[in-house]
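Part of the complex only, each chain left as placed.
As written, the chain order gives the labels A and B, with residue 1 at the start of each chain.
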Amino acid sequence: MVQTQTITLDSDGGFATINVTDPLRELLAASGIRAGLATVYYQHTTGGVLVTEQEAGVLADLEDVLQELIPVERDYRHHLRAVDFNGHAHIRAALFGPSVTIPVADGQLLLGRYQEILVLDMQTERAPRSVVLQILGE
Amino acid sequence: MVQTQTITLDSDGGFATINVTDPLRELLAASGIRAGLATVYYQHTTGGVLVTEQEAGVLADLEDVLQELIPVERDYRHHLRAVDFNGHAHIRAALFGPSVTIPVADGQLLLGRYQEILVLDMQTERAPRSVVLQILGE
């Protein structure tokens, strides 16, 4: 059995983190699936999905470290087309990956105590962002 | 068909790597599943799952490179709460991700010749760590 839902998030861009744990739990509950695999998939190339403790310090540290290692202001070749100026977001996104999979058992997401599922959007401007939620199982 | 098992690892923390390839193979064999998807999911926010060659040099290099890029001793904002001092582990974990999925066919994990599945625990102290193993298929 498979239940798939695409949701649209209203993101500020920049370094926006949006918690999708509750929408995923709601889809799981509605699906009636008791055991299987949950997937969160981000449909853009300038962000990704991460699982972390949703503590303000952790998210600020993540932005700081990424800014040190893969800064927004670098001369990216992607900018030479003069179409968009989000080179940093593409490189960071390639490292995060677009999806996370989480096992389901007894009708529950098997997340650890401190784990929250966040979509990270690093697009340079405000835009609607599409995320696919899926529960597959029995 | 879905088989899910949570195992507890006795980890030293720091930069501990624990091979879970054999436990996953045992679950696969016991499940009777011949084709599908295997998932390893780490239930903590201070480590992750990786697939690599389990050679001492590779693991030492990985620790060295991470220490250069995302050092243990940095002034992380996560530490300002004075609850725990594992900011580096959260940032690194966000990059690794909590899970890996591996296809199964003919009753075998389709790992490459040198690929081993390791849990990487970067928590600052010794602690039991929970890992979910799952086989989903037919």
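Following the convention adopted for this analysis, contacts are C-beta pairs under 8 Å (C-beta built on N, C-alpha and C of every residue); 3 or more make two chains touch, one makes a residue touch a chain.
No experiment lies behind these values; they were computed from the predicted model shown.
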| field | Homomeric complex, total chain copies (2 given) | value | 3
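By our rule, only the chains that are shown with their structure count from here on.
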| Using CA atom averages as chain centres, what separation in Å is found between chain A and chain B? | 19
| How about chain A: which of its residues touch chain B in the complex? | 35-37, 50-53, 55-58, 60-62, 64-65, 69, 95-97, 100-103, 105, 110-115, 136-138
| field | Complex contacts: residues of chain B adjacent to chain A | value | 1-2, 4, 6, 37, 39, 41-45, 69-70, 74, 76-81, 87, 90-91, 93-95, 97-99, 101, 130, 132, 134, 136
